[in-house]
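Could you have a look at this structure, given as structure tokens, before my questions?
Just one protein chain is left out here, and the rest sit where they should.
Order of writing sets the labels: A and B. Residues in every chain begin at 1.
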Amino acid sequence: MTRYILQRLALLPALLLVYSFVIFVIIQAPPGDFLTHYVATLASSGSSISMEQMEALRASYGLDQPFIVQYWLWLKHLVVGDMGLSLEYQRPNAELIGEQLAATIALALFSFVLTWAIAVPAGIWCATHQRSFVDHLLTIVNYVGVATPNFMLALVLMWVGFAWFDISVTGLFSEAYVDAPWSFARVIDMLSHMWLPALVLAIAGTARLTRIMRANLLDELNKPYVTTARAKGLSEWTLVLRYPVRLALNPLVSTIGWYLPALFSGSLIVATVMNLPNIGPLLLRALINQDMYLAGGILLIYSFLTIIGTLLSDVLLALIDPRIRMEG
Amino acid sequence: MPTDPPLLQVKDLRVTFGMDEGTIRAVDGTSFDVHPGEVVGIVGESGCGKSVTMKAILQLVERPGRLASGEILFRDRQGTQTDLAKLDPRGPQMRALRGAEIALIPQEPMAAFSPVHTVGAQIIEAIQLHATQEGRRVSKAEARETVIGLFRDVGISMPEQRVDAYSWQLSGGLRQRAMIAMALSCKPRLLIADEPTTAIDVTTQAQVLALLRDLRAKYNTAIIFITHDLGVIAQMTSYVVVMYLGRVMEQGPVDQIFHAPAHPYTRALLRSIPTIHGETRTPLPVISGSLPHPFNRPTGCPFHPRCPEAMPGCATATPKLLPVAERQSAACFLHHQEAEP
Partner (left out) sequence: MAQAMPAPAEGAAVEDRIAVASNWKLVWWRFRRHRLALISAVLLVLMYGVVLAPDFFSTQNPEQTDARQAFIPPQGIRLFHDGSLAPWVPAVTGKRNPVTLRMEWTVDPTKRVPVSFFGKGHTWHFLGLIETNRHLIVSADPRQRIFLLGSDRLGRDQWSRIMHGTQTSMTVGLVAVALSTFLGVLLGGLSGYVGGKTDSVIQRLIELLQSVPTIPIWLALAAALPRDWTPIQVFFAITVILSLIGWTTLGREVRGRFLALREEDFVLAARLAGCSRLRIILRHMVPTFASHIIATASLAIPVMIINETSLSFLGLGIRPPALSWGVLLQEAQNIQSLALAPWLLLPGLVVILAVLAFNLVGDGLRDASDPYAN
């Protein structure tokens, strides 16, 4: 078991290396660079910059070097935790990302907890009460939930809040706490603002996971070991929770591998629409302004979170399923 | 011949499955008795309703199946008779009987244990559920000791290690032995063995049968033995019930059934067993025709379309199950003229 986890952890740097290269190719791909974009912005506001100044700037950012050299330099700095300087904000990228990272992870994890807290009981209820009213109702809710894009739901909620209740559901903090340092009160304030975006983010996943849980459990309920357990004289709820639910959870745990990453990248859209502190909107802005090292840094963070999500699901699966644990 | 009052009396049991396409009568008026310590065999082709009958006794028929009518009278240790068919399948009375008084050995030992719980834990659970010792519940450690003892009884080597094994770590034979240990864990008075040897290889099969015979002698447990293997019936049972399409065709002591079968279906079944004394190179007689689709039940006697001795009246009326010899009865117009109302 420990060996299995260590093996997976050992692969992590190699994977990140592959990703860093792919990401560098992508952020290098747009024609021109930050400076041409910068010059264009300057020109539109009436000022200009001389050719020599431009070349000097380009050299100072290393933009005149060949591709592979630029990559090597970037990588060298990354290893020691230096993500370079944001060309747009003129601040270290690591600092910019760091400010938003906690809120990003908190939102995704909160959505994750919400999803499981709803999907597992709902799935169990639907499977044990197949074709009941609640089952049909949840099926409809599930279909609509899966079919509604995140940003659409966010828009509707914001519109309802604004037009009917005259409240703004954007942001993650009350005014008093926006720039306040982290404190217990600030965390509470954040949580009280976060449940709505978390719900928006979680809705599609909750719908899918409920359906998966329901289908898994329906499969398991027909297995002979359930009859065995019933023949022992166990009460219905005890045996359902102890046996088939326990087994139906295994495939659900393996969904963590794609669901957690999906929450991280999905939070990008919700955070953009609802104006939340998040690395998503930061990435969007960096991409549009060709602030390439900032974009690269954020993309790398996303990749890292994705790999961690997959790893987590594999380890959890091994922990709860003896069949996998003993082989590993 | 048993003189005690019967442990279990099944009377005119009917189980129906309401499907979208129509209703299937899986068990259609089955009656038989089981006496304490007796081994009753139930034979029939697959789909004849043997397993459903057994599930009905334990009230384990799954939806859309339903106990339509009939009585299942069970006499408990105190001697009081209860009609199981009237109990709530999920209620405490029924649950107190399951495992404690009536235990089940299921068909597939592979799938009958949960793969994520150890075999021991699943048996300990059954013991802790029912067994009491000096008026208090049994502790986990005590139950574990019981399981190890049971494992030794059913011939599992290294029982101390096997208790903590998962079912998929055991061989087919060991799994079935563990299953038997679980069924016996609360010393039930009736054991229902649903084709316990079908899924395992022939040598192990013989060992399991021998084990069941020994255990019956040791614990004096009545056994209902479901199989489609007439050889197993001959070895194991004292009384035989022959079923076809949810109805009892014939029942009687094992010797009578094998040597003086009264019903054409029983005779056809017996003819289809290959024997070493038979003439070589002659085709084995088979029962002509095939089992009808459950939605197209024949009218009258269900066997009449395939019966070599069918008479005109067989298609219109259903014969009653009536005595033809001592302890032997048959449902056939060859022996009487009484039809079901």
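One rule holds for everything that comes next: contacts are C-beta pairs under 8 Å (C-beta built on N, C-alpha and C of every residue); 3 or more make two chains touch, one makes a residue touch a chain.
Predicted model only: the values in this text are computed from it and were never measured.
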Omitted-chain contact residue, chosen from A:94, A:234 or A:305: A:305
Full-complex contact with the absent chain, from A:147, A:241 or A:319: A:147
Touch with the omitted chain, as defined above, among A:78, A:138, A:198 or A:268: A:268
Missing-partner contacts on subunit A, residue numbers: 15, 18-19, 23, 26-27, 29-31, 143-144, 146-152, 155-156, 158-159, 162-163, 258, 261-262, 264-266, 268-269, 272-273, 280, 283-284, 287-288, 295, 298-299, 302-303, 305-307, 310
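Heads up, the rule we're going with is that only the chains that are shown with their structure count from here on.
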Whole-Å separation of chain centres (CA-atom averages), subunit A against subunit B: 55
Subunit B-touching residues of subunit A, taken from the complex the two chains share: 222-225, 227-236, 243, 246-247, 250, 320-323, 326
Complex interface listing, subunit B residues touching subunit A: 55, 58, 60, 62, 90, 92, 95-100, 103-104, 106-108, 111-117, 122, 125-126, 129-130, 166, 168-169, 179, 182
